[in-house]
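If you scroll down you'll find the structure; I have some questions about it.
Just one protein chain is left out here, and the rest sit where they should.
For reference, chains read A, B and C in written order, and residue numbers begin at 1 within each chain.
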Amino acid sequence: MALNGKQKKLLFTNLVRAHALDRMMMRIIRAGKMVGFYHEGGIALAPGVAAGSFLRQDDAMNPHYRAHGLAHMIGKGVDLRTYVAEHMGRVDGCCKGRSSFHVSFPDHHIFGWSGNIGANFPPCIGYGFAARYRGTDQVVMNCSGDGSYQEGRAHEAMLMSANWKLPHIFWCENNGISQSTAASETFPVQDVSRLAATFEIPALIVDGQDLFACGEAALKAIAHARAGKGPFFVELKTYRSQEHNVGGLNNEGAVTRDPKLMQEWRETLDPVALAAAKLIKQRLYTADEIEQIKADAEREADEIELFCEASPKATPSIDELMNGVYAQ
Amino acid sequence: MALNGKQKKLLFTNLVRAHALDRMMMRIIRAGKMVGFYHEGGIALAPGVAAGSFLRQDDAMNPHYRAHGLAHMIGKGVDLRTYVAEHMGRVDGCCKGRSSFHVSFPDHHIFGWSGNIGANFPPCIGYGFAARYRGTDQVVMNCSGDGSYQEGRAHEAMLMSANWKLPHIFWCENNGISQSTAASETFPVQDVSRLAATFEIPALIVDGQDLFACGEAALKAIAHARAGKGPFFVELKTYRSQEHNVGGLNNEGAVTRDPKLMQEWRETLDPVALAAAKLIKQRLYTADEIEQIKADAEREADEIELFCEASPKATPSIDELMNGVYAQ
Amino acid sequence: MNAKGQDKMSTTREITLGDAMKEALAEEMRRDEDVFLLGISIRAGTFLYTKGLVDEFGGKRVIDAPLAEPGNFGVAYGAAQEGLRPVLDWMYAGFSYFAGSEVFLQSGQYHFLHGSQHPLPLTMIGTCGVGRRVGNEHATLPYGALIHHPGLKVCLPSTPYDAKGLLKSAIRDNNPVFFLWHTSLMATKGHVPLEDYVVPLGVADVKRAGSDVTVLASGLQLHHSLKAAEALKDEISVEVIDPRSFEPFDLDCLLRSVEKTSRLVIVDEDYERAGFAAEVCALMMEKGYDLLDAPVKRVCHPNMPIPGGYIDAYSMPTPDRIEAAIREVCR
Partner (left out) sequence: MNAKGQDKMSTTREITLGDAMKEALAEEMRRDEDVFLLGISIRAGTFLYTKGLVDEFGGKRVIDAPLAEPGNFGVAYGAAQEGLRPVLDWMYAGFSYFAGSEVFLQSGQYHFLHGSQHPLPLTMIGTCGVGRRVGNEHATLPYGALIHHPGLKVCLPSTPYDAKGLLKSAIRDNNPVFFLWHTSLMATKGHVPLEDYVVPLGVADVKRAGSDVTVLASGLQLHHSLKAAEALKDEISVEVIDPRSFEPFDLDCLLRSVEKTSRLVIVDEDYERAGFAAEVCALMMEKGYDLLDAPVKRVCHPNMPIPGGYIDAYSMPTPDRIEAAIREVCR
């Protein structure tokens, strides 16, 4: 499905914002102000931006945990101040400073993830089930990495969503690695989307560095699911050009990945630069406009950071916490 | 792989024995002498017999729980008296009367199953792993029903065994139903063996009522795995012509299955009769010889029953039991 | 057995525990279109309480699930987050361990960890209980493990009246509730009113009044305890309390009783170590120490896997073992 100019601009703006925020998150964690982990997005933000930019508020989404769903949730329209505040353990955090990085935005049908990779699959069956049960045309955008598809839970989700023709989009951001293990070490075949064929789920393989290719795939998948045609699988080939988590290792097995190769990826595969060049060529933006978008994104990130700094650390009493274990 | 006459005779004899024992188990449970469940084999014993008849003692096997692995274990050469005694909760039971129907024969590399369908998959990866680790040419015969392949654990086993090229035979006895739910209700595609293609595991689909077709498939799968060529998938189409478990329902959803259809299956799809006809036609056995084999099998079953009746009920003291929780 | 509740109701009849469960399900499904039922082979009714429901409510609301426990959990969990009120039937409660992370950690943590802002109205049903000769996974009573993990509610009825009332409470609750029932009690009969009623979670029930010793017991063990109490009636006056739910747990009711009796026996069919009975011992240490004239005694399944065969009949607490324990604490 071809993108129109407005859609391209939206995607680009969201990608630039995601990029600025990912940098800001890196500043915060390096300054020791973040609680818990951060798993940098780096040059792998385009798939997430595309996944989120064309969804409705009532579409359910499980954001990929990489970049902690930042790219995904930007398009979804959540309040990013409370997202970052949560990462900083502040009272204004979207989960009152309790969730670490497992943020949730129930009004946006983003219900928060758990610490287990692969735990995204079962709930997403439920979101699709609920849509079908109620007869709505909501879709489910289920984003996760290649590693998560090794979990048996992925099989169950594909099987069940195919069986019930649920509006379930499997959005697999394949960077060819899980933590410190190359996919070739643990996954017997090249393309994760092969799994879809078993269940007759239509699948696309997309260049995850090409923002607009990702956007087109998202439109196609969403249209398919929204029309009641059942699940859809999109595999987006991308790269991890830095360590798994901030302060962690950047290894494949026992071997550190070649820093030169990483550097080369960052230089040649930067989705912002690639998309900007296209937009300029297509005369949708001038170079100046692009600089303005970047400056706006930086300002947004700075404002969010300031807001969060000003928010007090969340240290509620045990009594208050105990009152929150059960819903009324 | 074509079967020679000796192999055909072995298969047939084992099938007749399995059949006689399945009948005997039915007598025992109806007489209230069995502890726990029995899931009748009925006309679905040929795949199991084929799975077990060509294995070595040191090949690992997970028998399908249907007919409680009876058909599978006959060929494997276990002591059937202790098998039946275990089902009757006797001191001579292979697990001292503690396991109900989850029998084990560690000397035969049959380590017993658990009560959860799908729990067979993870351990079988381990058996294959151990063979590879030690550099032996043992194979793993992993038998279970179509329903078990809905579990995510099946996906993990196929993925891992394909990845490590383990000598793991996925032996799927597909009777198109799980408990009271037709496969068409829960499984989105026709053939379970489609799952194998994803991982480039070679697969065969076999008529599970044709004993010799099952046997050929077993030879082929075993040769493949033993030669170090990695996992192999065999799907054996068969039928459940009776209730799920003795005293349980014989339903598909809310509807009782048509007793006439069941009766027709029993009459036209009986693997013993089909195989006998072929053997006679091929002049491998005379009708008289076949009657003799059946009579021997009946006698074997009767002797086992007598042995078990004579064995005292296992009612050890709690102290004795508590001493057996941990191995030395 | 006391008949609390029934008195106020105009009409009662004797039905089985299974039928009481079926009524609870049917009534709640009639009341609220968002309630649906999912489980393996529930249309046919592996256990009778789901049999026939598909005829009234259709295949949309009574769903035969695949053999995929984590996936089935996900249907219920995700649908509950989306505002539906799923009832997930595990068949045997022990099967839920196949989705261990989801059941023990994720379901109870969701509400709290995400800022106590969004409910999770999720009911799970599973049968359990020793004595059916089939051993471990088919017998495991998971309540000791479940209550260890915060955020879940867990109950186990001993009568049809309680079964119906607790199951209705569970379905109306905005939290994950694991409704357990004991396989051996499915056909147990008892009075159940025709009118709508609930048994709230967290309210224990004095099933037999007494003054010398308190016995706390659930499910089948409530009946074993009543037997023991009856056998002892000429010697020792035994009060038998049914907690009905393990979490929330009605400690006040227990303390009121022990205030009177000064002695406590806890009967628990679950594995002994670090289970519900241990927790009650600890609570008695903390809140009831001065009430006690003798140490609390546990009568549990010993710390060994639940065996099959003829052994489980005496590996679980029996009326005899309970009687002996009562005598011991009353010495």
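Rule of thumb we're sticking to: a residue touches a chain if its C-beta (ideal position, glycine included) is under 8 Å from a C-beta of that chain, and two chains touch if they have at least 3 such contacts.
Please read these numbers as outputs of a predicted model, since none were measured by experiment.
S.K.: Considering all chains of the complex, which shown ones does the missing chain contact?
M.R.: Looking at the entire complex, the absent chain's contacts are A, B, C.
S.K.: With the full complex in mind, choose from B:26, B:130 or B:249 the residue touching the hidden chain.
M.R.: Checking the options B:26, B:130 or B:249, the one contacting the hidden chain is B:130.
S.K.: One chain isn't shown here. Among C:21, C:35 or C:105, which residue touches it?
M.R.: C:105
S.K.: Touching the hidden chain in the full complex, which residues of subunit A are there? Just list them.
M.R.: Touching the missing chain: residues 35-37, 86, 89, 93, 97-102, 114-118, 147-148, 150-152, 178-181, 185-187, 248-249, 251-254, 313-316, 318, 321-322, 324-325.
S.K.: What does the interface between subunit C and the hidden chain look like in terms of residue numbers?
M.R.: That gives, for subunit C, the contact residues 94-95, 97-101, 103-105, 108-109, 112-113, 135-137, 140, 144-145, 147-151, 247, 271, 273-279, 281-282, 284-286, 289, 295-298, 303-305, 307-308.
S.K.: If the hidden chain were put back, which residues of subunit B would touch it?
M.R.: 60, 93-96, 98-99, 102-104, 106, 109, 111-112, 114, 116, 119, 121-131, 133-134, 152-153, 156-157, 159-160, 163, 321, 323-328
Going forward, only the chains that are shown with their structure count from here on.
S.K.: Among the chains, which has its CA centre at the largest distance from subunit C's?
M.R.: Farthest by centroid: A.
S.K.: Centroid from C-alpha atoms only, then distance subunit A to subunit C, rounded to Å. What do you get?
M.R.: 41
S.K.: Would you mind pulling out the distance in Å between where the CA atoms of subunit B average out and where those of subunit C do?
M.R.: Here subunit B and subunit C have centroids separated by 36 Å.
S.K.: Can you list the subunit A residues in contact with two or more other chains?
M.R.: Those would be 152-153, 156, 159, 163.
S.K.: For subunit C, what residues touch not just one other chain but two or more?
M.R.: Those would be 66, 68, 70-71.
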